[in-house]
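Every protein chain except one is present and positioned as in the full complex.
On to subunit A.
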Amino acid sequence: MAEVRLENVAKAFGSLTVIPDLSLHVPDKSFTVLVGPSGCGKSTLLRLIAGLERPTRGTVRIGGEDVTTKEPSKRGISMVFQSYALYPHMSVARNIDFGLRITGVSKEEREARVAEAARILALEDHLDRKPSELSGGQRQRVAIGRSIVRNPKVFLFDEPLSNLDAALRTQMRVELAELHHSIDSTMIYVTHDQVEAMTLADQIVVMNKGRVEQIGSPMDLYDRPASVFVAGFIGSPKMNLISGKRFGNPEAETVGVRPEDMELTEGQGYEATARVVETLGSDTIAHVRVDELGDLTVRLPGHMRLRDGERLRVTPNPDRLHYFDADDRRMETARA
């Protein structure tokens, strides 16, 4: 049992309050992703769970136990850092078994655990190398291996893929998902990349200015964003957010429609001009200027050919509109 609970946790650095008051439940064996823009407090939250920072107020529980004042090494967690934090003077094997060595684990057990981690992460051929002799992806695997051998109750990841190129990031994303399936532990993962959040998470926690904006499954957040912030943050390209008045719905302050919920129509719909057309192969993203509504983004099938400056008509799918009130919160009842 390794659920993580934060109860009314606050964190301030001097006069700067990063997390005013936050409660969160991370279920056992879940892959929970903390996502939000830079400076929203997600890394601070992870460090509070790790014990690298002490909360100004509130309680942190791991597996039901209050660990608020416990040292990081006594919490049953392990952490993978953005920079990997590998020791440059140690070989891969010694990096992986460092924690076991200094805590007095026997040589036989250390070797067995390192061999198992190396097998899972395909590092068997690199155990004698130094980190400087490895690629970015291999270094990331070593950092994960260092976590695995400690058999932690909770794995913490602080933007672990940020330093990798796009192709490697995609590959490592898949490997992390496989790792979660194979070791079946609780994982808490911080990222500012909503694609990583959507693809990896069982549960996403969207954070903004030290507060939780919404917690839910990826598709929950995508289909029913609780606020304008979540609507704009989750999804790529971003949801189109239109003034309710301009959209003809005075009840709602803002009306949202995802780019894929807009379609090109003939003879009816809003008149628009294609400003820029991005052809991605699988999709075509058209940035259009709608005469009545302003600038919008429309996702079209990949084979669709449009020219910059072309006149067209767009129609939002009325069943897929999202309505938000003056406080930017979701409205369930507003209908045009």
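Methods note: a residue touches a chain if its C-beta (ideal position, glycine included) is under 8 Å from a C-beta of that chain, and two chains touch if they have at least 3 such contacts; residues count from 1.
Methods note: contacts and distances are computed from a predicted model.
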item: Protein that the absent chain corresponds to, by UniProt name, given "Biotin synthase auxiliary protein", "Succinyl-CoA:3-ketoacid-coenzyme A transferase subunit B", "MFS transporter" or "Raffinose/stachyose/melibiose transport system permease protein"; value: "Raffinose/stachyose/melibiose transport system permease protein"
item: Touch criterion as defined above, residue of A:50, A:144 or A:321 at the omitted chain; value: A:50
item: Residue touching the undisplayed chain, where the options are A:15, A:38, A:103 or A:268; value: A:103
item: Residue touching the undisplayed chain, where the options are A:19, A:35, A:77 or A:255; value: A:77
item: Positions on subunit A contacted by the hidden chain, ascending; value: 50-52, 71-73, 77-79, 81-83, 85-90, 98-99, 102-103, 146, 150
